[in-house]
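Take this structure, written in structure tokens, and hold onto it; I'll ask about it next.
A single protein chain has been omitted from the complex, and every remaining protein chain is retained in its original position.
Let's look at subunit A:
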Amino acid sequence: MFSGLKDKVGEVLLPGDEFSLETEDTISLTERVKPEKVVCGPGLRRSGDRLLVCKSGVLRHKQPNMFWMDSQQRRYVPAKGETVIGIVTVKSGDVFKVDFGGSEQASLSYLAFEGATKRNRPNVQVGDLVFSQFVVANRDMEPELVCVDSSGRANGMGVFGAGGLLFTVSLGLARRLLSPHSEVLSDLQTLFPCELVVGMNGRLWVRSSSVQQTLVITNLLQSCDTMTAPQRQELFRRAAQGAL
């Protein structure tokens, strides 16, 4: 089965595609037979003795035995510890309700900001952007956000957003931007100086020196979602020459 999965690494698979879990026909008598273990990430699902693909995308593999589907999903599912960009929708008593693009809204306590006390409330308005982290993200429970790390420091989180533009891309692109040594980011760095905030929920916030540059970056990032690396580099080169 391991080889069956490995054959398809890098190929496009669709929901309903099935891997058979049959063992090899011949086993070596001398070598110790290890039970094959496969770790299935998002997009792969085991049901009984079948392994099914349940998300369309490209099959990825990480040594030694991790497999997952790299999909162009847009709907975000919260996970504990992930940082997202949220929009404050309601100010009610001691919690804010924050929209992060998931199926329901998350709650954010007013005490979960750096230096916030009962007396010293943070200045948060409805419609503000907050960069925050999930501390509770369970199924069938209201997710909970905080804007401090474990030591009580803001660490880059909190209210932000004046003068920039918020837009959404697919979750795959957001993850690609956040990965260390991201190619997209290094391509972007050659263009203009800009500030970029990337949330794991596919929301991006950009600010640069002028409206025109911010718009150019926004459109470039939105369009490079479905591009190959050479196409993207070609596009970025044209943008750098001022053709766009």
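One rule holds in what follows: contacts are C-beta pairs under 8 Å (C-beta built on N, C-alpha and C of every residue); 3 or more make two chains touch, one makes a residue touch a chain; residues count from 1.
The rule is simple: contacts and distances are computed from a predicted model.
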Complex member absent from the view - protein name from UniProt, among "Photosynthetic NDH subcomplex B 4", "SKP1-like protein", "GTP-binding protein ypt5" or "Exosome complex component RRP45": "Exosome complex component RRP45"
Omitted-chain contact residue, chosen from A:L129, A:L171, A:M200 or A:L221: A:L129
Identified contact with the non-displayed chain, of A:S109, A:N155, A:N219 or A:Q233: A:N219
Residues belonging to subunit A that touch the chain removed from view: 4, 8, 13-14, 16-20, 24-26, 28, 30-31, 87, 89, 99, 101, 103, 125, 127-129, 161-166, 205, 211-212, 214-215, 218-219, 244
